[in-house]
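Below, a portion of the complex is reproduced, with chain positions unchanged.
Chain nomenclature is as follows: A and B, assigned in order of appearance, with residue numbering initiated at 1 for each chain independently.
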């Protein structure tokens, strides 16, 4: 990917205020593979003090969506049609990372997946697996993508 | 449900800092049916300005989880095992409401659903349908549930 492609992903990501609220950032962007990193902020927890499933879902869904976007022309962006998440272990650690990838890129639908890990020191614990469908749509004029 | 039951749900909800971050509140609690209301805060949006799927998921998942919790004894709480969300329309409106319900309460697993609506004036637009599985677990001592 060239710098213009990377900038496009970065601009779209920065336009998602939810990612800012959650403290999430793009950690790695390659064609069909995007990694997002997020802290477990004091304001991102469920009743037991673990990361809320909403955080895990949000970064997994976004990582999968941006993985799809890396393969599309610049006049397109993606929306999530549907997403399934299996939660595997409590989300407890120094921070979370979500690794998104493409399973199958079709013309109308892009089937994607993401794995989310809770990182403690150098240990990555697999805490969630997501599988879903992204739909390419025309990029809106007001959208930075 | 008596007041002690309602208080238990309210205390658990308040212990979820993510719900506070998203501005979400319990709108209605009845046995097997819980409604959560949330504004579309400036910090809860995706790149087009609509509510982020992470918000829609978070309140749908929580509404479904609390619907399950209303049917369990006080020494139990629930965790989400898996959840599927179909996004039906852009999340645009005055605020969102998520209505959670129980499909089937088993001993080991509680199958749940939630519908999320974007409300504009008196119009409710159906924006998401969720279906998933909650697992009852022992309430942790530090948990207010």
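Here is the rule we use: a residue touches a chain if its C-beta (ideal position, glycine included) is under 8 Å from a C-beta of that chain, and two chains touch if they have at least 3 such contacts.
Please read all numbers here as calculations on a predicted model, not as lab measurements.
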Tell me how many copies the full complex contains, given that 2 of them appear here.
4
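The rule is simple: only the chains that are shown with their structure count from here on.
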Between subunit A and subunit B, what is the gap in Å from one C-alpha centre to the other?
22
Under the touch definition given earlier, write down the residues of subunit B that touch subunit A in their complex.
12-13, 15-18, 20-22, 41-49, 52-55, 57-58, 61-62, 77, 79-87, 140, 142-145
